[in-house]
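Every protein chain of the complex appears in place save one, which is left out.
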Amino acid sequence: MAEITMPKMGFDMTEGTIVRWLKKVGDFVNKGEAVAEIETDKVTIEIESFVSGTLSEILSPAGSRTAVGGVIARTSDGAVATQTAPAAAPVAAVVAPVAPVAAVVAPVAPVPAVAHAAAPVAAVAAGDVKASPIAKRMAREHGLDLGTIQGSGPHGRIVRDDVSAAMAGRPAGMVAPVVAPVAPVAPVAAPALPSAVAGSTVVPLSNMRRTITRRLTQSWQTAPHFYITMDVNMDAALTLRKQVNAPLSKEQQISINDMIVKACGVALVAYPNLNASFVEEGIQLNPNINVSIAVALDSGLVAPVVTNADSRSLGGVSRESKRLIGLARDGKLGAENLQGGTFTVSNLGMYGVTEFDAIITPPQCAILAVGAVRRIPVFKGDSNDVVAANICAITISADHRITDGAEGAKFIGEIKRLLENPLSMLI
Amino acid sequence: MQKRRGATQAEVAAASSLRSTMTSTPFSRARDQLGDAQLVELYRQMMLIRRFEEKCQEMYTRAKIGGFLHLYVGEEATGVGAISNLQSQDHIFTHYRDHGHAIARGLNIDELMAELFGKDTGTSHGMGGSMHFADITKNFWGGYAIVGSHLLLAAGVALACQMQKTNGVVMVFFGDGATNGGEFYESLNFAQLWKLPVVFVCENNLYAMGTPIEVHSSVKEIYRKASAFDMKAMRIDGNDLLAVREQVGEAVEYARSGQGPVLVEAMTYRFRGHSAQDTQKYRSKEDVEQHRSNDPILIFRKELIDAGVSSAADIDALDAVIDEQVEASVRFADESPVPGNEWLTDSGIYAAPLATATVDPDLV
Partner (left out) sequence: MPVLTVREALQQALHEAMADERTFIIGEDIGHYGSTYGVTAGFLEKYGPERVRDSPIAEAGIVGLAIGAAMAGMRPIAEIMSVNFSLLAFDMIINHAAKIYSMFGGKFSVPLVMRTTNGWTQLSATHSQSFDSMFAHIPGLKVVAPATPADMKGLFRAAMADPDPVIFIEHTLMYGIKGEVPEGDYIVPIGKSVLAREGRHITVVTYSRMVHLSLQAADILAKEGIEVEIVDLRTLRPLDMSIALESFKKTNRAVVVTEDWQSYGTSAEIATRLYEHGFDYLDAPIQRVNFREVPMPYAKNLEQQVVVTTDRIVAAIKKVLNRS
């Protein structure tokens, strides 16, 4: 018993069509004799049997298409037995690489969403000012605002010597005698990193990774963080959501996250310190309440901004949020969608996270980390009766330079109050 | 297009008639010179080439072999007969249809099959494939896939032989299609000008890929092209193993003696297409069948039996051994490891790699 397979008749052939069989079942076929005519996308050609024997079965009738390596017929009583391994497996292995490369899917790293919130914002902000790459780098390393420096290059481009001069507090000269401006005078010296172990795989940092590294290291090293966690009973919020969503189409449905963003917007009105930035002169109270929402994408993470989250209706927050997420998924977020966030909401609930601590996105004061809504047994009121409740843990990370524990506790308590009495934030 | 029928037969007959006028035959003279065992050995080489390549075709259709696959089936007598004249200090260059020459020169078929499978144990570590078999230990410098180009390299090795006084001769194989490009004429001029020890063996199988010789060459008798360079030339019947051996042998000794190069035109025929995907629209099935009936291996087999050199049973037994060896080569190739990624670095490209740092570690 031997198999006749669809042959590869050219380096680029992947499948063939049987035009006609030259032998019929029961015919004896000599080794090397043509058994069928096949058609590829280029040619029509005869195929031969590599064994002698009686054609016992035709699996691919005339007109059918078969992938290279697929069995099209069988012979029996072969006079010359071949020792070839069954064709299907090895051929399949060869065919596999032809599959679309899309099969290799880049894994989406579920890292803390908030961590990335400011990265694109910073990149866009830097792009606003015309400056050479080294000027940008020096300004970054020395904490200088390029917006305050006058550029002396073509079309007002800020160049190396302009930044050097700004650091030295003098006007820029064309070929200034400052020769080594790149010597780092960073406020916090970066510790030396270990070298990669020989033979290990080293993945170079992407631009986004590099920005995250720089921004969050800065945040971690300069903003003293404190954390407060509180459980929120989401029963009322879920009930309200159900009622609100009932008449809405699927595309219009309001999410839990929309309600949390809205609650934060309302709570921030009462707690302006949590909506502030720590600046050179002191604490800058930001006039608008703009809530960044972390959005995970295949290519990374972005944090578009729901502006004026306090004054939008819940439906307005939801629509704006959906619009931004859509833009993000389509890769169409503009600078205006990424700038000016004053507070961030990061929600890892969809990953089943109970609770977690986030790192503040500079120059914001605080970030809210939202865990999953879990259905768990609780005591009903002051009674000893145990009932099921939908509980969600939320954790605020706040900058101790701007606010303190008591204020943070009151702020997160206000969010809890709003979510447990959701009608109050709709008024 | 007009199909060729009979023309080759006439040409071959003309070449054969030269020999029939002599009293002894190439067969009888070779038997006297070599002895029976060596005659059987020549048969073995031809059959090994045939069976190896039939297995190649099978492995190609099973997608074990990639790229192009050009088979020598039908032309075995030319390669085996010509190469049988070479000594260890002699050299071979050939074209992309190189399986037959490699096997005739004694390259290991396990390594050849492994090369076809793209394996590290291949003659070229899987870097060359079907068109680039080589083994420097046998002065087999390789198959070359740019038509006509290797004739110049062959002349270069012949120049080295001459300057180093090694007494070596270079044999270079090419097709009729290779005789129209400039490199052919440059190499013939250099070789004749400097009396280089080269035997140019043109395997005239009547087609440059699928273009018939009357369409591609202003001169149909390729050997006459040598006359432009005052070079010795001959046309022989490439399907007659021992005639090839005898006449190419004369050419080899002529080159070895320092008198200069020789152009040999061996009339032959390939039974299969140019490559695996050739539909052979340029010739009729009847033409191919007619030539197949003149199969050089079967003819020589009959000569061996008729002359009592060997029995049919002994030859069948030899064939069975060859089949086993070919099967073993497939197993060897299958089980061999693939080449490592070092072939993608400088050390795979240069004998003396010079990795130069262009990446500033501070910046990455």
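Letters A and B mark the chains in the order given here, with residues in each chain numbered from 1 onward.
As a working rule, a contact is a pair of C-beta atoms (placed from the backbone, for glycine too) under 8 Å apart; a residue touches a chain by one contact, two chains touch by 3 or more.
Computed from a predicted structure; not experimentally measured.
Of the candidate positions A:P154, A:P194, A:G352 or A:G381, contact with the hidden chain is made by A:P154. Summary of contacts with the chain left out: across B:A134, B:V199, B:A226 or B:V264, the touching residue is B:A134.
Of the options A:I134, A:M350 or A:I376, the residue whose C-beta touches the omitted chain is A:I134.
Residue-wise, the contact with the chain that is not shown comes from B:F190, picked out of B:F190, B:Y207 or B:Y269.
Residue-wise, the contact with the chain that is not shown comes from B:A158, picked out of B:A158, B:A266, B:L304 or B:I322. Although one chain is not drawn, its touching partners on subunit A can still be listed: residues 132-135, 137, 152-154, 157, 159-161, 174-175, 179-180, 182.
On the side of subunit B, touch with the chain left out of the figure occurs at residues 91, 122-128, 132, 134-136, 141-142, 144, 146, 149, 151-161, 163-164, 182-183, 186-187, 189-190, 193-194, 343, 346, 348-352, 354-360, 362-364.
Following the convention adopted for this analysis, only the chains that are shown with their structure count from here on.
For subunit A in complex with subunit B, the residues that touch the partner chain are 5, 7-11, 13, 32, 40, 42-45, 47, 50, 68-69, 83-85, 87, 90-91, 94-95, 204. Touching subunit A in their complex are the following residues of subunit B: 54, 58, 60-64, 66-68, 276-277, 279, 327, 330-331, 334, 364.
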